[in-house]
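Reading through the structure tokens given below for one structure.
Yeah, one chain of the complex is gone here, protein chain that is, but the others are all in their spots.
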Amino acid sequence: MNQPISLTLAQKAGPKLTLGIGAVVLAILIILPLLHLLPADNSLQVSAYTLTLVGKILCYAIVALALDLVWGYAGLLSLGHGLFFALGGYAMGMYLMRESAGDGLPAFMVFLSWTELPWYWTGTQHFLWALCLVVLAPGLLALVFGFFAFRSRIKGVYFSIMTQALTFAGMLLFFRNETGFGGNNGFTNFRTILGFDITAQGTRTALFLAIVALLTCSLLLGWRLAKSKFGRVLTALRDAENRLMFCGYDPRGYKLFIWVLSAVLCGLAGALYVPLVGIINPSEMSPTNSIEAAVWVALGGRGSLIGPILGAGIVNGMKSWFTVAFPEYWLFALGALFIVVTLYLPKGVIGLLRKKGEQ
Amino acid sequence: MKRRPFLKATLAASTLLLSGLFPYTLQAAETIKVGILHSLSGTMAISETSLKDMALMTIDEINAKGGVLGKKLEPVVVDPASNWPLFAEKARQLLTQDKVAVTFGCWTSVSRKSVLPVYEELNGLLFYPVQYEGEEMSPNVFYTGAAPNQQAIPAVEYLMSEDGGAAKRFFLLGTDYVYPRTTNKILRSFLHSKGVADKDIEEVYTPFGHSDYQTIVANIKKFAAGGKTAVISTVNGDSNVPFYKELGNQGIEATETPVVAFSVGEEELRGIDTKPLVGQLAAWNYFQSVDNPTNKKFVDSWKAYAKAKNLPNYQTAVTNDPMEATYVGINMWAQAVNKAGTTDVDKVREAMAGQEFVSPDGYTMVMDKTNHHLHKPVMIGEVQDNGQFNVVWQTEGPVRAQPWSPYIPGNDKKPDYAVKSN
Amino acid sequence: MRATPVPEFMLEPAYDPNSDAGTSRDSLGLGRAAGAGLDVRHGTILTLEDINVSFDGFKALTNLSLYIGVGELRCIIGPNGAGKTTMMDVITGKTRPDNGKAYFGETLDLTRMSEVQIAQSGIGRKFQKPTVFEALSVFENLELALKTDKSVWASLRAKLSGEQRDRIDEVLSTIKLESSRHRTAGLLSHGQKQFLEIGMLLMQDPQLLLLDEPVAGMTDAETEFTAELFKSLARKHSLMVVEHDMGFVGSIADHVTVLHQGSVLAEGSLADVQADERVIEVYLGR
């Protein structure tokens, strides 16, 4: 079965069950941060470590979902989504740096003996403008890159390699100290967000809830898109672009729309990720990170909405466990995962579940 | 029957997740847990792996002598995989899940910056064993590597001296990150204070992993034509091999244009054919070739340990400055815990002040009473063809660290004791 | 096998412009069948004049001139490498000619339009290899082909009206795929895919249909049915069919054009063409 609009679980397990499970998961994700608010000696208290870790994985899940929109639905494998994620993160980081620097310059600029903020930092002390940047920076970059790439019909592997080159160039640029984003160190040592202490339990809880909300919205959005004619056009585009053109559709607009949307989602995820983990630096843009995101999607099952989320959870959960239990074997496990998934699980975990379900 | 697979998968996934969250739920009460936070994979594995092994060896040694407070030390090794956010996550894990008494770890500045808020928030204790750019003094960190005045400035003084070649012009070459930037900033104002004009200072940065030094070496040659020149290299790890090979092949000799490096030690020289490097300089606080009984024992036990644990390339195992700093750090911490009678961070911090340890560099190392840095001797070593250094110059005795360099404007207002950055 | 250069006369179109319907610009005015917006004053829906296409020195089309009248059903035959597919590529904007004129109606310059614009202006194309959206159902395939606003925004809000549903059902019955409406298109047989693609063309409601080997892989019955279908389409639409199956060509075509080495070798009724010496030589002599 090659079901494109794959509320696969919904179709197989019945919408009621899916909704039920979804509601339970959502409830857990809402209760989890609330438990964090309990005093530390309470046995039910969820530690900041757990909360941060789960929150981080949820951010990755949003990235996976965004990547799946372009890869699973439109057939464009981006190896540069880390760039958009990091751009969103940097935009938020700029605000956090300004917040912690007060009226002065951020510490790293003082280091470099800069006397004034570069023009692109203008207005970043305002949370709302930072939020705009979170959307605009990845969105505009995706728009410009996508416009040119889709105009000249770059697709398939070429597209992947170009996006990889793009994020690599971004990484090099941000590594430069002169670029004005803190070079290799990036931004760290944040103190407050909107005046609230960033390490306070309440702030963490709120951040976590924001992430859950963003993930839920992304899922709903993806679901709506997948159900609409737009989703079907994307699937058609993935499978037979020429046919679609001769049907009178202009693929560029469709690709551009989903591409920019995906980039913006990534940027938003990055913006929530940064205050949670407390650091953003250019290594987020390294091609390795972006390619790892592709394996989350592939493992979970691309072309489905729940698959990538599952994939991000499984891979990152494994990573957390492996890097403690068998630190030296983590790369073997990850590498083997890449191979096994592509050879034996072309439809990912979701495909496997569905197969079991059919039996 | 349709639900089962999904439920199963959810269960499996959550088990995986949970097992990731709570890796060591069973603890033995009679041990003291010690965290080791060094990258074992990714780009920094090249430098940090040997520090992990050194830490394990030191812990073994301490345990062999009966441990601390009568309890054995139990190392908890985690791999932050050269991933900076992961450093923060793992640090939090060590502190809150494993409840370690102390952590030994980090190499790059960015990894330290990444974990710093975590240690300050949770009042943990980190021992950082690598020379760094200063500009930091956290009550939750003990810095056992050198501050800039314990490495960079003496090295430049040496280069300007008659013996060092009486250099008049300086080519500051570094990898583009905060340590070279800060060091070079300090050096520039130090050079100004010595009457060196800006036209005689050239500052060049290359990206991480830069491997093509043709243009830069050509520029060094051009610059060196203007007068007696020394190159001060803060080039990081991997890039050194292509840099030195290019220097050698383009015929730049140490006698004409000496290169003094702050990031090249014995471990780095293992991967380099040292013939073209002979005579080039490095500044550290310890060299394996330092001749004293403590060091001999230290080197021997490291070699034996490498062999016993069958570490890769144990035949050529060497010690270097950060390894020595790790060794000193762990031992000092153990002494401080014994003195304080508890592993409580605040008590241990108090006990650390003024702590002394006879270290392999030939001195009795002292932890400063206030600034969380060691007093260290500075040595200039010349590369020998066997990959070791020959000490050609050293300070009269240990030098007190100035983490807030007086050569950076505004630092005179910083307190000379550790305060939280938040 | 001969490898002599093309004789000079072969580069000239070998037809009498006054005797054949639909070959010159003022022939056979069935203008009333042309859709709104397309200017077909002279009764010609497609004009190709002196088209040249070369790929790295290889001349795929040489001074090709061809006219299709409104409502005509034209068959194009020719040996492999005669330039049939390249010609279709030129018409649909996939390949840009080195020089020459290509007009849809009187005013639309095909050499300046993008593929999408060409498709939207009313030219539909069926590929040699049946190309349908394999991951979508038969119904969805037709839905996508439906003539409607095809912009991104429209597709985000699109909902099928009852009228549109009826239209899809109608086409489904025309191509005899009613029973498979919810099947995934990838699971259809080769012949069914051919029909689905033809169905999609119908949904597009184009004024000119380009059909590249539409009956390849069909059973005899299916071929017969297709022939009937095409004949019923002509008049309302203009059709250009490339086919090797002479039986099929004979059953549908009033006019046949023979392409050879990138230009028109002969044109006329099938019988005339088959009697043409040069055509015989091209088909049999080599």
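What to note about this one:
By letter and in written order, the chains are A, B and C; residue numbering begins at 1 in each of them.
Definition applied: a residue touches a chain if its C-beta (ideal position, glycine included) is under 8 Å from a C-beta of that chain, and two chains touch if they have at least 3 such contacts.
Here, contacts and distances are computed from a predicted model.
Here one chain is missing from view; checked against "2-oxoglutarate ferredoxin oxidoreductase subunit alpha", "Probable glycine dehydrogenase (decarboxylating) subunit 1", "Branched-chain amino acid ABC transporter permease" or "Na+/H+ antiporter subunit B", UniProt names that protein "Branched-chain amino acid ABC transporter permease". Checked against the full complex, the one of B:162, B:291 or B:412 touching the unshown chain is B:162. Which of A:121, A:168 or A:196 touches the hidden chain is settled by the complete complex: it is A:168.
Among B:194, B:222, B:297 or B:369, only B:222 touches the chain that is left out of the view. Taking the complete complex into account, residues 40-41, 43, 45-46, 49-50, 162-166, 176, 205-207, 209-212, 214-216, 218-219, 221-222, 225-227, 238, 241-242, 245-246, 248-251, 254-256, 258, 267, 270-273, 275-276, 279, 281, 311-313, 382, 390, 392 of subunit B touch the chain not shown. Residues of subunit A in touch with the missing chain: 77, 145, 148-149, 151-154, 156-158, 160-162, 164-166, 168-169, 172-173, 175-176, 242, 287, 291, 294-295, 298, 328-329, 331-332, 334-339, 341-343, 346.
As a convention for this text, only the chains that are shown with their structure count from here on.
Interchain contacts link the chains end to end along an open line, per the touch definition above. With each centre defined as the average position of its C-alpha atoms, the distance from subunit A to subunit C rounds to 46 Å.
Here the spacing of subunit B and subunit C, counted between their Cα centres, is 73 Å.
Averaged Cα coordinates give subunit A a centre that lies 34 Å from the centre of subunit B.
Listing the residues of subunit C that touch subunit A in their complex gives 92, 94, 114-116, 119-120, 124-125, 127, 131-136, 140-141, 143-145, 147, 150-152, 155-158, 184, 186, 197, 200, 204. Put simply, subunit A touches subunit B in their complex at residues 9, 12-14, 17, 21, 47-50, 52-54, 56-57, 108, 110-113, 172, 175-177, 183-186, 188-191, 199, 277-279, 281, 283-284, 310, 313-314, 317-321, 323-325, 327-328, 330-331, 349, 353, 356-357.
Of all residues in subunit B, those touching subunit A in their complex are 2-3, 5-6, 9-10, 13, 16-17, 19-21, 23-24, 40-41, 77-86, 88-90, 92-93, 96-97, 108-110, 113-114, 116-118, 121, 135, 176-178, 181-182, 185, 205, 207-208, 409-410, 421-422.
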